[in-house]
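To start, the structure under review is shown below, and the notes come after it.
With one protein chain withheld, the remaining protein chains of the complex are depicted in position.
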Amino acid sequence: MNPTAVRRLAAYEQLSANPYRPWPARITSITELTDKETLFELRLIDDDVRDAFKFESGQFVEVSIFGVGEAPISISSAPSKQGFIELCVRNAGDVTGALHSRQCGDIVGLRGPFGRGFPFEEMKGNDVLLVAGGLGIAPLKSLINHIHDTRHEFGKVTILYGSRSPEEVLFARQFDMWRHRDDFDLHLTVDQPDETWDGDVGLVTNLFERVDVDPAKTFGAICGPPVMYKYVVAEMRAKGMEADRIYVSFERRMKCGFGKCGHCGVGHQYACIDGPVFNYWEAMNLQEAM
Amino acid sequence: MARVVVLGLASDFGCQVQMTNMEDHLLDVLGAIELEYWQLAASGHMPEDYDVAIVEGAVTTEEHVELLKRVRETASTVIAIGSCAVTGGIPALALSGDLEDRVGCVYGESGALVACGRILPMPVGAIIDVDYHVVGCPIDPAEFVEVLHRAIQGLRDAVPLEPMCATCKIAENTCFYDRGEVCLGLVTRAGCGTKCISLGRPCTGCRGIAADANFESAKAIVERMGADLDLLLERAQLYNNARKDLS
Amino acid sequence: MSTLTVEHVARIEGHGTITVDVDGGEVRDIRMDVIEPVRLFESMVVGRRFDEAPLITSRICGICSPNHAVTSLKAVEAALGIEVSERTQLLRKLLLYASYLQNHATHLYVFAAPDYVGGGIGSVFPLATSAPDVVQRALRIKKLGNELTTALAGRSVHPITPVVGGFSSEPAVSVLEAFVPRLAEAARDAGKTAALVATFVIPTFEPAGEMLAMVDSDDYAIYEGSVCALDAGWCRDVSEYRSFITETVVGHSNAKHSTVDGRPFMVGALPRVNQSWDRLAPTARVVASKLGFRPVSRNTFHNNLCQAIELIDAAERCASYIEQFAAVGGSSTPEAFAIKSGSGSGATEAPRGTLYHSLSIDDDGIVTAGDVITPTAQNLANLEADMRAFAPTVAALPEPEFVLRIEQLVRAYDPCLSCSVH
Partner (left out) sequence: MFFRVMDKDRLPDLVRGLAAEYEVIGPIAKGDEFVFAIVSDPTELRLDYDTTILPPKKHFMPPTESLMSFRVQDSEVVGEELDRTPRVLFGLHPCDINGLMLMDNVFLQGYEDPYYKARRESTLIVGLNCMPHEGCFCKAWGTDEVHWGFDIFLSDLGDRYFVSVRSVEGADLLDRCVETRQITPEDTAEFQRVASEFQASFEGQPDTSQVPLLLDAKYDDPIWEELGSRCLSCGACSMVCPTCYCFDVRDRLEPDGQEGTRERVWDSCLYIDFAEVAHGHNFRASRAARVKNRYYHKQWGYLSKFERVLCVGCGRCASACKADINPRIVIEALQAGGGSL
């Protein structure tokens, strides 16, 4: 093996030797998206660890702020972009709050990537229907960007995204641009519009009237607040999509991220290692899933 | 650095004494804050402005009420320490019966002189919003420091929600109910490491009733274990007399 | 006439305000207003079960809670006719003395010293940088006292293990023995403390109050003994305390005032050292003598030095109690007893002076009446008398200086105002 490969392998082993140990990462960019959500770009400091860090869309990292704690956060950037990751974080409590008070250049800890992501390879050659509610766009954003970077390998790509209000629309600027592209069919809706809003109004499920789905060659991907799944799945099923072509990403309380701490149980599975992305066929049979 | 004041209402100062009882760390803690006023330990006047107010003691006078309102306007963070401040504690025992009778009992006919401005005892939270709670009678110095750091960092309050029994098992104590004795651990906030129980005394509930206590079930347990239900109910009042829902 | 007030006097336990009426440079009147709110403990024990009385009354004071707990236990035991074992008594004495270590160290270094050291620095905290060894010494003694109380009683504030008839749990002998070398060090630290206190510049001041303390024929009295009056020369059984101490409610203070034979009186370290000088540990006596202290002293300001002397004594005595504990047999497991009606009282010497508790219990073990007299409550009348006598001698000083002197006098008593308003 060449020396670089050996070094990388060593770094990789180090990475996995103690999965509880966070690796220092520097915040290299901070973009405020809304009042509560901010996009953080992070770079692992150690070159070899950074090179060894490979992930899939839908996977998450544990963000670690020593003295405060850890929080699982989905990676929002695409695996096709290497050397950094983006996290879209809502200020929801201790760790996420502490992260929001950090500045560019500050160091935080990262562990991961953990969990099962979306079956990107399997999705290739198909249409994709992505449905996000609120912060659920965070993991889907990674998938969307990844698809974007390999756009020619996919059929029709439809994105349905519901937010509470126009101020809460995440990645608004980017989506605004995308609305005018014809390789992405993007629909935004808000529950409570204001005078600036010229898009749809109502629940994300209302948008289904506008989409045409070829159930045999479409994959669905859903992420949003707990109440949303049932209704969105029902719409997809109504369009004739099979349960095993729908993927859902779940949020649960998590401490370790790799199947030990027991917090993220969903039925007989753990959201951290068996998910967070579940095939709906599996999820259907999980107690407490939806 | 956070500018901190320490205030005492009606109490025995035990919690403030506990704050000094971490000899090894006192100076470290003081290094992490700017202590602006602490009547017990330093001369000086209460400053106009400060960030964190640490309040010990129950509210028992109109003056306390006024003071707390001012404190709430000034401080961004209020920490209530000790049972007196958090649940009304032992001072709230004076809630049962008639205040005038009580004053008469202690001060005789001259009672009116001293009772002036005296009101029924209340926890601090009955007057103002409290951001952080350090429970116990007295508080545990280490727990105090932990909460202080949480407060300085702006983390959320983290009083355990569950009752005592898990810690009691971790300490490998034999349950008092196995001997037919009443223990308030069934419903009392965890977090003290079951100090009393490990030293052979049943929990008297000084940390207050746990947010997630199942009091109804506890009563059934006491009866089933052949222990004294009246005693459970009375003991539950000892530090929780300001609550009306425990019977 | 103008009025000078010192609100919320710092570095004392509890809230008090000094009010001085001045007329043309002359002090007309001076008062100690205990504004600490009334707490009604005596009424709160009524209706509760007898075994809760020690637990409740321990909450009168967080500084001398071991004394309140033990004194209340003595009252309960007297009411129920329970005799505790020698082992229990020994552990209780050890507990009380251990709490002296932490009490006196805190008072001398944290409360009193800032008045005298470095020209009145207001708090002990600046000393951490200017005289770190002094602060370290203070913390060392305090910590030892706390750890020893914790080893005995589970924690240093509001003891857990002392229960009616004995202890719910006792430490292993080896745990206590590990304290002995540290106690020897503490005795040396206490010696240095006494030397430091002896450098405090205090006025010559001979007030006229009586002095009361418990006296025991064969021990420095803290756990048992009879109460003796220094001037009057009598000794009485503690159970008669109501017959020799008269309490009156005064208008300006939430704490009652006490007199004996119609005179105000002082309790605390000075009266104790005055009356039990011969029973002090020899080293304590030697150090005291070297520092120029001779009993009997009437100077209230000597109370601080006497506390330092008691610190030495406490360190020595704790070590010897631990030795005795290793040798004494028996058990501290609570004695068996039957609940019956009765009344009883108990007293101990708390760091600040004699503490009395009494209780009446009915057939079901429910408390029907309670009474407590704390040391500070006894001292207040004397403190005011002292202030009246002392103020004119310093009235000519500039105001801040005047206030400091008056506060020095107040702190010499190591008052515990929240205690006084139980």
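Letters are used for the chains, namely A, B and C, taken in the order the chains are written, and counting of residues starts over at 1 for each.
Note that contacts are C-beta pairs under 8 Å (C-beta built on N, C-alpha and C of every residue); 3 or more make two chains touch, one makes a residue touch a chain.
Note that the structure is predicted; figures quoted are calculated from it, not measured.
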item: Contact list for the unshown chain, restricted to visible chains; value: A, B
item: Candidates B:Ile119, B:Met225 or B:Leu246 - the one touching the absent chain; value: B:Met225
item: Options A:Pro19, A:Pro119, A:Gly155 or A:Pro215, residue touching the unrepresented chain; value: A:Pro19
item: Where the unshown chain meets chain B, residue by residue; value: 22, 25, 28-29, 31-32, 145-146, 149, 152, 161-166, 168-170, 172-175, 177, 186-187, 211-214, 216-218, 220-221, 224-225
item: Residues belonging to chain A that touch the chain removed from view; value: 16-22, 24, 64-70, 90, 92-93, 96, 107-109, 225-226, 251-253, 255-256, 258-263, 265, 267-269, 273, 287-288
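Simple rule for what comes next: only the chains that are shown with their structure count from here on.
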item: Chain whose Cα centroid lies nearest the overall Cα centroid; value: B
item: Centroid distance [mean C-alpha coordinates] between chain C and chain B, Å; value: 25
item: Chain centre separation (chain A, chain B; CA means) in Å; value: 44
item: Set of chain A residues in contact with two or more other chains; value: none
item: Numbers and ranges of chain B residues touching at least 2 other chains; value: none
item: Interface residues, chain B side, partner chain A - complex; value: 149, 153-156
item: List of chain A residues in touch with chain B within their complex; value: 67-68, 93-94, 97-98, 101
item: Residues on chain C engaged by chain B in the complex (per definition of touch); value: 8, 10-15, 36-44, 46-49, 52, 55-56, 59-63, 65, 102, 106, 110, 114, 122-125, 128, 135, 139-140, 142-143, 146, 154-158, 160-161, 163, 168-169, 249, 251, 254, 256, 418-419
